[in-house]
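What follows is a short report on a single structure.
We show some of the complex, not the whole, and keep each chain where it was.
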């Protein structure tokens, strides 16, 4: 039966959830589920997984923009049909993986991908810089301080040599979030790009009582900078600008408190976070650069700063050391020296747990 | 063919070796006016350095409290085709495996009903269909359920679409069946996913081993991470083969050539617990001291494998900074067997949710509720026993809330007797 706009309940299906996970598994995965024995990266972007049964599954990983059109998806499908029996997947970092069961199709697939210009770069495995996890930015969200896709494109263009190679000490995970909500969960990334506002919201008193729930707005402020206030006849709020650290949470609750500003907004860079429990334990990303202006379309200062950090790490990091491990070994004093970044008052924590970050030892390097 | 809006700024993003979303969308634009106007609004944002999207109102499909993010352009005068530009979140199949068949169906479905733009995938894991109008939502949902056998994902104060690493499907280190766990939870808690009932959002993520390839520890209110509690399996012959340079160390992640491999320098000395010994012939691991950091396994994958008594470590409370600062997940169950139907785990989940729903404030993530009401209260409510594995260190402040039940006389003093012993 077809959809009938006048009878939504007709034949309605709800709560069926996603298709069962094995529905789209290639046969080799079904047969060897839980039986994989080891893997090897044959070349950057190309993996083989070997099963206890002897079966071999080849994977070719390509970088992809995360914002992609149905045209692009169809093109990818054509490739998967041709070389992979119609099977493919996306990774947790938005790369595309072609799953090749028939070894003879591996090299032809690779050659085909390479023949198509900049659409399907192969890489992202091992000690590379893989795809940047990112968020909406100016493409779709209402709170961004920066664009997402464009910054990512500019950065990946510059770091491209590290995508298709394994020449770094360890994997480097870059993430971007366009505002402090951090949908990109950038707080545990080797390098994090964060959109920041720098002006407190302005208050549209004539709109507040119509479009916002004042108690929710007051509760939304992490630093208790917001109080209810009557402005003439209007129920509104006031903001103690001295306590505002531009998080935008009040704006999320109340559209009458815009804080975006072309000149005020920009990028903060963070370094040294990680997620894996390998060798060291998970770490938060720490502030490297408090502010870089928004420089569309190609954000040169941001791109160059990241490049500089990556290059210093590439030169100084020891095998298996993540960015954060490298910094912990050499010390923050050396990190700032080597990268030429300036240590400023913004680097010194002043939020709730600040005390835990102060240096309570005479151990440091001159 | 000339497009409606000149886009000199974002055209710059067509250059360079990395795939260009601008080239991609420009290719779509002639066929889809939403794409055209979207390019226009992006160009405007690039010029002004400000976004042009307004808060979303409440839009959705009948009976669901989430899955659609309403979005409106603040310049409908300039970009009428995207005046409405809502997002549809579709619950991805676990680990994001697809056939070209289902993907093509998805494209065919989306082509007439929206911008034709997607995010593959959203940060939470959903398939994100980017940009449609309210009137398209119900038919889209109908086709989605009927033709693709798919359903919406989460948004709002509900359980969000759970996500897992690829686990046993293609990884030799998976200690739990992440796909089945994610699928089972998603199916069991469809109601929680589709109908907001919590103080705020709630995310499950599951990784098959401590590598945590789905970043669960950083971004899930409940992280289910595979581990083992017996011994690392060692194939001594392969260890010797690595030492002899016959196998590629680190499976090629650090360079695909075979090379001399100094087990002492690259494994024994780096092991964080120093619980390994290599005498040139045999590798010995004191498993009782191993903290399962995966390092030795990942550098010699053909010689070492996780143990066979596998299960999961459960951690809770990860979140982004708003309000109280970012948190990572913290251990609350050091080890739990994870076999279908996951009853013990689900009992835990339900106790956790009950406590959170009862005690959590509006817009307070689980981790923040625990911070405010203490981990002790959380453990009590979920019937878990305090364990040193839950902390990096016991407290170092002396501000202990002693339980009055353990104090003779509880909180009461005999004031008169006291003043008989002590003159004021």
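Each chain carries a letter (A and B) given by its place in the written order, and its residues are counted from 1.
Just so we're on the same page, a residue touches a chain if its C-beta (ideal position, glycine included) is under 8 Å from a C-beta of that chain, and two chains touch if they have at least 3 such contacts.
All figures in this text were calculated on a predicted structure; none of them were measured in a lab.
Taken over the entire complex, each labelled chain kind is present as follows: A x2, B x2.
Just so we're on the same page, only the chains that are shown with their structure count from here on.
Annotation: 12 Å between the Cα-based centres of chain A and chain B. Across the interface of their complex, chain B is touched by residues 3, 5, 8-9, 11-26, 29, 33-34, 36-44, 49, 57, 59, 63-74, 76-78, 80-81, 86-92, 94, 96, 118-121, 125-127, 133, 135, 137-144, 147, 149-150, 153-154, 156-157, 160, 163, 166-167, 170-171, 177, 180-185, 187-188, 216, 219-220, 222, 247, 249, 255, 260-263, 265, 275-280, 282, 284, 294, 296-298, 319-320, 351-353 of chain A.
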